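This report refers to the structure that appears directly beneath it.
Note that one protein chain is taken out, while the other chains of the complex remain in position.
Chain nomenclature is as follows: A and B, assigned in order of appearance, with residue numbering initiated at 1 for each chain independently.
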Amino acid sequence: MLEKMTSTHASGTKNVDELIPHNVDDLFTVVGTQDDEIEKLNTAPYSYWKITFRNLFKNPLVIVCLFLLFLIVFFTIFGPMIHSFKVVPFDEADRFGEASQGYYVWPNTVNWFGVCGHNMGAAWEGLDMWSVVWEGARLSLLLGVVVALIDTFLGILIGSLWGYFKWLDPIMLEIRNFVNNVPSILLNILFMQLLVRYMDDYAFLIVTFLLTMFGWLGLASFIRNQIIIIRNREYNIASQTLGSSSKAMITHNLLPYLVSVIVTVASTSIPAAISSEVGLAFFGLSFKISKGDITLGQVLTQATQGATATASGASAPWMEYWYLLVAPLVVLVPLTVAFFYLGLALSDATDPKNHR
Amino acid sequence: MKNDEMKTPNKAKEMSHDIFDTGSYSNESVIAYLKEQHDKKYRKRKNAPAFVEPKGQIKDEDDILVKLRDVRIGFKRGNTERVVIEHLNLDIKRGEILGLVGESGSGKTTIGRAIIRVNPVSGGVITYNNVPISGKIPHHVERALKTKIQMIFQDPSASLNERANVDYIVSEGLRAFHLYDDEEDRLNKVTLMLEKVGLMPEHLKRYPHEFSGGQRQRIGIARCMIMGPEMVIADEPISALDVSIRAQVLNLIKQFQQENKMTVLFIAHDLSVVRYISDRIAVINSGKIVELADANRLFEAPLHPYTKALLSAVPIPDPRIESKKKIVVYSPDMHHYTEEDMPDFYEIEPNHFVRANKAELKKYKEDLKALNAYNENLKKKSKGGQKDESKKD
Partner (left out) sequence: MANEKEVVISVKNLNVKFLSHGKKVHVIRDVSLDVYKGETLAIVGESGSGKSVFTKTFTGMLDANGYIDSGQIMFGDLDVTKFKKSKDWYGIRGKRIATIFQDPMTSLNPLLSIGYQISEVLRLHHGLSKKEAKEEAIKLLERVRIPDARKRYDDYPFQYSGGMRQRVVIAIALACRPEVLICDEPTTALDVTVQTQILDLIKELQEEYGWTIIFITHDLGVVAKVADRIAVMYGGQFVEVGTSEDVFYRPAHPYTWALLSSLPQLGTKEEPLLYIKGNPPTFGDEIIGDAFAPRNEYAMRIDYIQEPPMFKISDTHYAKTWLLDDHAPQVEKPRVIRNLRERMKIAAEELQKELGDTYEK
């Protein structure tokens, strides 16, 4: 409507006269500027987190990932309730006439993921795979979240101090070189040998310790690099001339700029920790089923090694009964992939470049 | 001048207000220190150059707020040092606005940043109110200095923390020195300051990127002025802004300067702007001050070819004049400096300094005579013609 009225083709004064013929003089009175208007911002106030969440939930991939994660968490809590965590009696397993092959039972309508068999070790024999997998996923997930939280906390704390205080740099660089050049599995074995006698009572603490021992280093050195990049930007020099303390500089000037990368690294460090536990379990440095602790790492280890390990020359259990490998992977793969894509989406949504 | 007495933080805080009132590091101490350094440097060498006493431009010692003597600033990269400034002597008068004009790479920004201790100096002395502020100084002096000298930055989008709101940005200095009674007092101070720079209380919770360039620079001025500084280093505060709003920022700086009797070092690359705001103007080229004079005098009687080049480069908003204008191009090769006739900084007339060697000095003196005659002539003409314009000068 307005455009029609104010077309640039309107010539001379005719238009106005027609529109408002009675008070032309009044119309042509100089009233000057609108001082209270010209400094006003007519855009909606900006809020970092509001826009972040809006961008996040606009992404269909996020919805899919969140749904997957919800499903996994739901089953880690309620999955084992459907089938209790128990040894399937031999005669029950033999219902299908398969147990004669060594207690292994292929997935069926009762034991959805099948049953563990004889050469996976005494403690495993006859366990229902469905409940084993969800029990394992529960502990793995819990471990992953705790380790990721500790890694992130330490990574931020140490990384920001490392990047901000120049004198810390040479010391920390040496530590990083040491850790990077010594195989971590060696350190893990050494510490495990020292701590193995406390495994009975403090298994979770010890495994968490092994995983976090140097797990923070990645994020810390990442944050250090980022801080060195932005440390000498003009606004930091401004804060310096205003006398801001180191604490204020780190918490207000540096870390807020790194929220995007921190959130991303943190969310990907959950699946990373879960995978690391798989590695530890493979070397027997993790929880023991004999104590009633099952992780996805253990399930995979038993499926690939069996009780006597492949050194005996016997083929690994999964090569004959492949459901042993598929069942834990059905949980592990969606779990890691969902966290990975969630991390990617978070890094996009939290990046202020995408907020304008 | 080194760790004479390290006070406990609390005591330092109480002390901070009078450290600079009782400065005793006068000119003699500076010269003595520089001579000592000079002797140390050439101790083992034969035919060492004689020590030359560095001289400033202001005679009355009491007028000088900031004194730079024989200052050398270099940037180390590995083992090599790129020297930007060498043998720099400059006085900044209490309560004046000193314009420092030069092109990018001339070292003008470096000088400003050396005074506020962002860039370290690698030689010479800078004093503030007769207290040394260059090199290693006690922590409490450094803290106290931050309440005295503040800075306005060139690029208002780079120098504001994009992740902090206006409230935090403007009160950052207040928080750092706890210069308020309680939260309410702090908020009052910030609101008052925002209104002073023409912004509104409703802007407190906004973020820098929501503002226009001019508004952002005013936020930068607010956070600097809320500290009530004695001295401000304005590092090209308007060159990133549209011409149409530059004057607003300029007028604000001038207004604060007059209200608070502030001293301002105004760094710029464009002479036409500096003239409005400055009492004196120093022209700098390749780390050397080539001409220094009262602002009006520099425009009346520019002597150094570089000053002339800068003046001729200012575009005149008149198509007919522009088509006739010749650009004066400056090249350092036009000075024929030799071993025997090296340049120095001479006072060619009272308060008008120019960098020249003896041969050039002679020529500049003649130029000055000719310029004086020209200006006389101009004045007469305008007196005869327009009464209005005769008020000028």
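In the analysis below, a residue touches a chain if its C-beta (ideal position, glycine included) is under 8 Å from a C-beta of that chain, and two chains touch if they have at least 3 such contacts.
Keep in mind the model is a prediction, meaning the values are calculated, not measured.
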Check: shown chains touched by the absent chain are A, B
For a quick check of understanding: of B:Ile111, B:Leu310 or B:Val354, which residue touches the chain that isn't displayed? B:Leu310
Touch criterion as defined above, residue of B:Lys55, B:Arg275 or B:Lys365 at the omitted chain: B:Arg275
Tell me where the left-out chain touches subunit B, residue by residue. 103-105, 212-215, 242-248, 250-251, 254, 269-273, 275-276, 295-296, 299, 309-330, 371, 374, 378, 386, 389, 391-392
Absent-chain interface as seen on subunit A, which is shown: 2-3, 5-13, 15-16, 19, 24-35, 37-39, 41-43, 356
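The definition used in the following text is that only the chains that are shown with their structure count from here on.
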Subunit A to subunit B, mean C-alpha position gap in Å, rounds to 51
Subunit B residues touching subunit A in their complex are 116, 118, 143, 146-147, 149-151, 153, 155, 158-164, 168, 172-173, 175-177, 198-200, 202-203, 205-207, 209-211, 215, 220, 223, 227
With touch defined as at the start, can you tell me which subunit A residues reach subunit B in the complex? 39-41, 43, 45-46, 48, 233-235, 237-245, 248, 252-253, 256-257, 352, 356
